[in-house]
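Apart from one protein chain that is not included, each protein chain of the complex appears where it belongs.
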Amino acid sequence: MIQISKQKLEEMYEKMLLTRYFEEKVAYFFSMGMVHGTTHLYVGEEATATGVCCALEPQDLIASTHRGHGHCISKGIDLNRMMAELLGKESGYCKGKGGSMHIADLGRGNLGANGVVGGGIPLAVGAALTTKMKKIDRIVVGFFGDGATNQGTFHESLNLASIWKLPVLFVCEDNKYGISMSRFRSMNVSDIAVRASSYGMPGKTIDGNDVIAVYEETKKARDYVRENGPMLLVCDTYRYLGHSKSDANVYRTKEEIAEWKAKDPIKRMRAYLLENGAFSEAEIKSVEEKAKRSIEDAVEFAQKSPYPSIDTIMDDVYA
Amino acid sequence: MAHKVIMPKSGMAMETGKIIRWLKNEGDRVEAGEPLLEIETDKVSMEIEAVDSGVLLKILAHEGDDVPVTRAIAYIGEPGEELPEEAVKEETSKEIKAAVTSATNIGALKTSDERVPATPAAKRIAKEKGISLKDITPGGSRGQIKASDVAAARAAVKATPLAKAVAESSGLDLSAVSGSGFAGKILKEDVLAAKAAGESAQDTLIAHSAMRKVIAKRMFQSHAEIPAVTQNCVADVTELMALRNRFKTADTRPSINDFIILAVAKTLKEQPRFNASYTEEGMLIKKHINIGIAVALPEGLIVPVINDADKLTLRQISEKSKELAEKAREGRLAPGEYSGGTFTISNLGMFGVTSFTPIINQPEVAILGVCAIEQKLEMDAGQIVRRMKMGLSLTYDHRCIDGAQAAIFSNRIAEFLENPLLMID
Partner (left out) sequence: MRELTYAQAIREAMCHEMRRDENVFLMGEDVGVYGGAFGVSVGMIEEFGPERVRDTPISEAVIAGAAAGAAVTGMRPIAEIMFSDFITISMDQLVNQAAKIRYMFGGKAKVPMVLRAPAGSGTGAAAQHSQSPEAWYCNVPGLKVVIPSTPADAKGLLISAIRDDNPVLFLEQKLLYRTKGDVPEGEYTVPLGKAAVHREGSDATVITYGRMLPMCMQAAEQLEKEEGISVEIVDPRTLVPLDKETVINSAKKTGRVLIVHEACQTGGFGGELAAVIADSDAFFYLDAPIMRYGGMDVPIPYCPELERNVVPVLENTKKKIIQLVRG
């Protein structure tokens, strides 16, 4: 059992809360017609993003997915600018040009959310190539879902990373569905981690809703990757809400959802913090309040920000 | 304050939702997270949960209603709480009256046969020059008018010499003038009318053509260097004209000018002093008699030369002068054809000029100006007779030719013209 500092525990709990509150706020805004297009919410999966990102060093890089708000928040992001981006405002991360699926913060090592399933995996491999060629002491984490492990890019990327021994940690967030396709119908292997062996690298499945476990495993994985090259970590988790805002959950049962809600990662962590005497109820409440306020601040900032002017349409196509 | 329950936007493209059934009634207690109603979108039915806890105070939209997203459908609060104004009125769904756009009357495209297929370049040039496409013969393999076809049409603008001269002096483009003469020929009046119409309040600068620049230079030089004097005399050409008319066919009939050239050639042979160049050392008498005939062009004038005119018959002179004049007008003269002259004849008779002072064409020493043939009434043996008289204006270089010599020269020419049989040898 790795010793985790109180500060780190607080950081992780706060980030999970920020993620949850942020996503709930976004869901609300969406129902109000204020979020253009659609968005893919991370509710229920918080422990994976938080556990992984909090175990990384500041110089490490991540490449995210279409369901990327959790990764962005946990890697460290300006919440104001993130909320503004979702509302399409000029002050957003991408000046209103990218939206939910393309949020990126290169300064904080976030190579961006990605609208193409499996689209970020080769980018992570490329970033790891740079890392190795420039001899930088860092790793790259490539996030993707269970559905992406059937995509060609997953296989090409793991293979190339393996033969070139690139410092990339492949993290699969197994939330059981690719929209409506259950992953048990989309592949004939019951444990995704076994796919790593096809490419000559280790693979491991862990409880993605136990943030402590995710944290500890990631720390171990990071050390491994730094020394030996890539590996695959599969996080067992579940999303409560539909794939996107157009999803009416017709493909799963209420019972299934309820079953997973009982294993809610935030509830679990809250219980863990209290039980281990690390935190008092008051301290926990103060973290919760702080997180709520941060989200409210972000909302206020975003709502006050102006939209980008039409004159900016042609900006930034070419460097 | 009561909380508004809205029709939530539950899908990227969702615009309205239909209420299938309320799961709670007015007056029921509701907890946040409890299912409140069922709705249907174009994709699927779903349950909507209450966001707030309280009593369902008022239902605004009912089963079967199609409600736009974000519109209020109910209020939840504490009993007795005031509801906002709009909640009291049952909102009726407003029909968005589609703007009735009257179909713009798209009539059948005119398939008139007046449309001529022409390339954009051809159209542009035709428009610039004011030529109608109907007046152009198409030269393209598909029957289309090409730019080169417009250029060819342009060359054939019909105008009288006077009209051309007036247009040139006014700097008007003849092709922009519509003619009122026979078959659309442009007359002097047409040019003047176009000029008046086009006169603007400001002065207009018309740049010199290359030919004009050369003429200006040479005229000035001649005028500056030669002390020139012009003498006038008159030749009675009645007999000459009668003689001329006896030629059978129009195309072989020599012109009066051809006779003049013959007369001048013979006179120059007799009086070589006029077929020379002036030098400081002396008069350089020229071996050949090459007579230049001034030809007016729209842009200026040019002087094609009939070489060895004294050795040619009248017919030969006639053919040569026709040929040279035609070439001059078409711009086809070779350099050898307008250089090497030793004496020049300038005929302004067709313009009705009765006398003028032509400028010597250097390095020659004299130039014969021919004026209009006029009818004159005279007394002859007590009878009034009609005689045709033609003025001759001879300009000579007074450095080497004196008045008496000049008079003898021009008189001899007149003598030839008055007695054409003298020119037969």
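To keep things simple, chains are lettered A and B as they appear, and every chain counts its residues starting from 1.
Throughout what follows, a residue touches a chain if its C-beta (ideal position, glycine included) is under 8 Å from a C-beta of that chain, and two chains touch if they have at least 3 such contacts.
Here the structure is a predicted model, which is why all the values come from computation and not from measurement.
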Touching residue (missing chain; options B:I19, B:I73 or B:A122): B:A122
Full-complex contact with the absent chain, from A:G33, A:G76, A:G126 or A:P202: A:G126
Residue among B:P68, B:G140 or B:G300 touching the omitted chain: B:G140
Which of A:G33, A:G115 or A:P202 contacts the chain that the document leaves out: A:G115
Touch list for subunit A against the chain that is not drawn: 61, 63, 92-98, 102, 104, 106, 111-112, 114-116, 119, 121-131, 133-134, 152-153, 156-157, 159-160, 163-164, 315-319
Touching residues (missing chain, whole complex) on subunit B: 119-124, 140-142, 146-148
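Everything below uses one rule, namely that only the chains that are shown with their structure count from here on.
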Centre distance in Å when subunit A and subunit B are each reduced to the mean of their C-alpha atoms: 74
Footprint of subunit B on subunit A - complex, ascending: 28, 30-33, 37-38, 244-246, 248-250
Complex contacts: residues of subunit B adjacent to subunit A: 6, 8-14, 41, 43-46, 51, 69-70
